[in-house]
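Selected chains only, in their assembly positions.
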C-alpha cells in the first residue's frame, strides 16, 4: 500500500480530529484514575501538530513522523508526551528503511519500534494498564493479517480490556484495585491513533 | 469554576510574568521558555540546582529560587510535567561550569521528561546528575513498581542540597546529600476538598460534606482511605503513625518538621495541626530541631495539609539551618 508523506499527514490529522473531539472524554478518563490532564495535554500537542503541517511540507512519511515526534516531545508534557514522542521518533527511523509502498507486515515492524520505545521509556510492560496494552496487540494483529479492520477490532477490544486491568504503572497505579473498572486514558488515545490509521488506510491508501 | 485569570491558555505565561513583575530583582525569565532563573547568576563554580514540574504547586518551584536553594525552576502546564526542551533550558541557565543537579519528583511524566533533558544536556557537554524525591508514604504496595510520589518533602531536599551547593560542594557531594535527605524524609497528607485544573474546569474528585481523604497526592491522586472528618489530633497521629512506620523514630531522635497547607486551608488550622503534632512528638521524646509551616507545595485550591518529617543528623541539621534567601523562603538572612 502507498503510504507516503501525504498519507502520514492524513493519519495524524485524523488523529488530531479524534483527540480534539474527545478531549473532554480523555480528560474524564484520566480524572477517574489519574490527574485529569491527558485530553488537555494531547489536544495541545495535536493542535500544534496541525500548525506544523500547515507551515511545512514533507518528503516522506518518515519526515512527517519525525516532526510529530518533536511536537509531542515539546508540546505535550506529562507522561504521554515523551512516550508518544519516543514512539514516533523510533517509528520515523524505521520507516526510512522501507519504501513509500509498504506492506502490512512492514507497518507492523514500524509500529513494533514504537511499542519497544514506549516500553523502554516507560520502563513498563504489557498488562500494567497503559497505552502498551493497546500497542502490543495491534502490532501483533498487523503482523497477522493484511486486513486493516483486523487490527482495528483488536485495538478496540484491547482498549476496552484495559478496564479489567489493575494498574501498576502511571498515576493510576496509586489506586491499586480501585483502578479496575476504568479504561486507561492513554489506551484510549492510542485507540484513536489506530482508528485514524485504519481510516487512513481504507480511505487514502491505494 | 471561579478563578482569577485571563486566558486559560496563557495561564502559565501570565503567572511567570506576574512573578518576574513582583520580584524584578530576584527573578528573570529565560526568553521563550517557561524557565525562571536568578536575576543575578551565582558566581561560576557553584553547582547549579534545577527543579520544576507542573504548575499549580506555587510557591513551588520558582519561589525557591535564590541563595541557598534553587538556581532555576522549570514550569509545566498545570499538573503536567514540563517538556525536555524546557528542562534543558533550565539546565543551561543554571550551569556555571560545575554541573547541575536535577531535583525530580517521582512521577512517570516528570522522570521521563527530566531524564530526556539530562540526556540532551549531556550531549551538549553539561555534567548533569539527578535525584528523584519519593517521600509520600501513602503509596505502599509490593506489586507496585512505579514507586512513591514526591510531595512536600521536596522542599527540604531543595533547602539542604541548596545549602550544600552554596557552600561550594561538588556535584557528586550535592547529589549524595540530596539522596541522604530523600532517604530520611517522609510525608503524607489529607485532603478535605478537591481542586480544579483550570483547563478541565471540573474538580478532580469529590468528597462528601463530612468526608476527608487520607493520603491524597498533590495532583489529587487518590489516597488510601476515605473517612469521616477527623480532629486535628487524629489527623496528626494517623499521619505520624504512617510516616513513623518508615522512619522508626526512637526517643532522642531529632527531626525537622514541615507542616504544609495544600492551598485553601487557613494558616490557623495548620498551627492547630502543628500543636497536636508537636504534643505527640514531645510525648515520644522526639526532638524537633526546626519547624517550617505554611504553604510550600500546594495543589491549587485544594484544602488539606501534609506533614513531613525529616530525621536529621548533624550534617543535615547544619545544612537545614543554613541561611537562605529566596522569593518564598527566607531564613536567618
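We call the chains A and B, going by the order they appear; numbering starts again at 1 in every chain.
Heads up, the rule we're going with is that a contact is a pair of C-beta atoms (placed from the backbone, for glycine too) under 8 Å apart; a residue touches a chain by one contact, two chains touch by 3 or more.
Predicted, not measured: the structure shown is a model, and the values here were computed from it.
Copy numbers for the complete complex, expressed as a formula over the labels shown, read A x2, B x2.
Convention: only the chains that are shown with their structure count from here on.
With centres set at the average Cα position, the gap from chain A to chain B is 32 Å. Taken in their complex, chain A has these residues touching chain B: 27, 31, 33-37, 40-41, 44, 73-83, 121-123, 128, 168-171, 173-176, 178. The touching residues of chain B, counted against chain A in their complex, run 54, 76-86, 107-109, 112-113, 116, 138-139, 141, 143-146, 149, 197, 199-200, 202, 204-205, 217, 219-222.
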